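Removed: one protein chain of the complex. Kept in place: all other protein chains.
Chains: A and B, in written order; residue numbering restarts at 1 for each.
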Amino acid sequence: MALQRKWILILFAAPTVLFYLFFFISPLLNTVYNSLFDWNGLSDKTFIFIDNYINLFQDEIFIRSLKNTFYWVFLVLFVQIPFGFFLAYFLYLKVKGFKFLRTVFFIPVVTSTVAVALVFSFIYEPNFGIINAFLREIGLGHLTTAWLSDELTAMTAVSVPFVWQNIGLMMVIIYAGLQSIPDEIIEAGEIDGVGFFQKIIHIVIPMIKNVLIVCLVLGVTYAFKLFDYVLLLTNGGPIHRTEVTGTYMYIKGFQELNYGYGNSIAVTMTIIVLFLSVIINKGLKSKG
Amino acid sequence: MKVEAPVTERQTNIPAHVKKTRKKERNLNIFKYIFLWGYALITVGLFIWVTLTAFKDNTQIFTNPFGLPESYSFSNFAEAWTGANMSQFFVNSLIVSVISVSLCLFLGATLSFVIARFRFRGNGLLYALFVLGLAIPLQSLILPIFFRMDNIGLRDSLLGLILVYTALNLPKTVFLLVGFMKGIPSELEEAAIIDGCGYWKIFSKVIVPISKPGLATAGILVFIAAWNEYVFATVLISSDAARTLPLGLASFQTSYASAYGLIAAGVVISVIPVLIVYILLQEQIIKGMTAGSVKG
């Protein structure tokens, strides 16, 4: 009986496990392995051990792409999550049209990134895009610029769709967290006449700390994961101004055929994401 | 998440010191509405603007970006749908997404059943292997997956995409389903065993029906992910016959870069089906996304 059970369980689990090993785990190991080679896809591989990694940290463009990626992390921290928080909090404070608002806020989350990127390429278009057209309309024509190539605005411009698309997600997660706060606690605050911001800082945020950690981990992972926007809007250019680690890996791997190098970027990205996730989880949880 | 009750005053007896803050509260209330509705207006406004653009030609777009179109002809939509092959891409996306969801749920459910309902050595390790997948930036798998699919001859095919999407979505499916199945009381299973049911029957007649909400949640998440995926598709697919909607939309932009109205029509066509599905199923989708991300 026990033996039979074992075989049945293996029959149940084996297809999934084998499938996963073949299409997920083994490619992952492959990435690590290939990052130790110099290989252009056309000629033979040469084993160069960690040379790719050494070159990587002397590569100015990679450093710039890393900085740009951390700029996304920064935006997640100081724009996306706070924005999502206030949307959720105001919805939680009960408003007219709650259902409509929530529906609208969440629409970007289910829309494809390609569509979002195309829409933003229209918005930024220097000659007829709505931003410049609007600025001209209200007499601020001198402020118009090429949002996606101007040194001052390019990186922010490619970040906006990323930040905007996931605000809705942050909102629903935080909203779910807010709902779990017992009514008495909020009411107690109201009776004490605590100010708006004080209430948020001292009462609300501590109550939903775990949810915020989730948002943070999610946002940081997304900042490293999602680069479709950049690929579609600027392809990392002009002259690498909007390069992020994801696009740089893609360009090295698929546009310049430097597979070993591309893989070493992928491994570095994975390590950074895992490291950050652990730090956020450990750091914030132990503090409380 | 049900619809909230209409706005009502929370308290009737207001202490004196709270009254001072009353004015502040009113200001806050005004700010609240401006913030929420302003943000909603931007989102809706963008969509309306793109839709209007789809009715214009380039001269109108350049000279009158905000205005209403001069006429409402659907030529851009018709051109995008047939001339630019959107109909084919649409069908491909549907096939890929639906089969990926089915396969992912089947593979995910059988494994989750084993992990959640049985104790054996290596159980925790097996589970950890899948949970690890949640933290990996999937882009790091692009290069090897490209070669793997090429080796087995499935690179430029819908089947290849289905397998890749299934694999990439397995971690979150297993994660959600294990969580769900662990919560099922064991009495039900025991009753089934007493009835003399085999494991397959327990799985299909007891566990799966009870797990329906969990399966639905996971299914929706996988569907949205597969329907919208772009990066893997762009690497793997090269023929028109196997292009999915996001890919078609992007290649459409390179082929017709200056036909702005046509691109806008393509965006509208690609967004509307998801929008309809979303509006019909929004409670479930929002619940799913929350559960998926909070747990994952």
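As a convention for this text, a contact is a pair of C-beta atoms (placed from the backbone, for glycine too) under 8 Å apart; a residue touches a chain by one contact, two chains touch by 3 or more.
Just so it is clear, contacts and distances are computed from a predicted model.
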Name under which UniProt lists the unshown chain, selected from "Carbon monoxide dehydrogenase", "AAA+ ATPase domain-containing protein", "Electron transfer flavoprotein subunit alpha/FixB family protein" or "Extracellular solute-binding protein": "Extracellular solute-binding protein"
Absent-chain contact - pick from A:Ser26, A:Thr144 or A:Asn210: A:Thr144
Among A:Glu137, A:Glu187 or A:Glu256, the residue in touch with the chain that has been omitted: A:Glu256
In chain B, positions touching the absent partner: 58-59, 62-63, 84, 88, 91, 94-95, 98-99, 102, 146-147, 150, 155-156, 212-213, 216, 219-220, 235, 238-241, 251-252, 254-260, 277, 280-281, 283-284
Residues of chain A in contact with the chain not shown: 40-43, 126-127, 132, 144-151, 234, 237-240, 254-257, 259
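Keep in mind that, in the parts below, only the chains that are shown with their structure count from here on.
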Distance from chain B to chain A - Cα centre to Cα centre, in angstrom: 16
List of chain B residues in touch with chain A within their complex: 1, 3-8, 10-11, 15, 17-18, 20-21, 24, 28, 32-33, 35-37, 39-40, 43-44, 46-47, 49-50, 53, 61-62, 65-66, 107-108, 110-111, 113-115, 118, 120, 126, 129-130, 133, 135-145, 147-148, 163-164, 166-168, 170-171, 174, 198-199, 203, 224, 227-228, 230-231, 235, 245-247, 249-250, 253, 260, 263-264, 266-267, 270-271, 274-275, 278-279, 282, 285-286, 289-290, 293-294
In the complex with chain B, residue positions of chain A that touch it: 5-6, 8-9, 12-13, 15-17, 19-20, 22-28, 30-31, 34, 86-87, 90-91, 93-115, 118-119, 121-123, 127-130, 133-134, 137, 169, 172-173, 175-176, 179, 187, 190-191, 193, 195-196, 211, 214, 218, 221, 224-225, 227-228, 231-232, 246, 249-250, 253-254, 259, 262-263, 266-267, 269-270, 273-274, 277
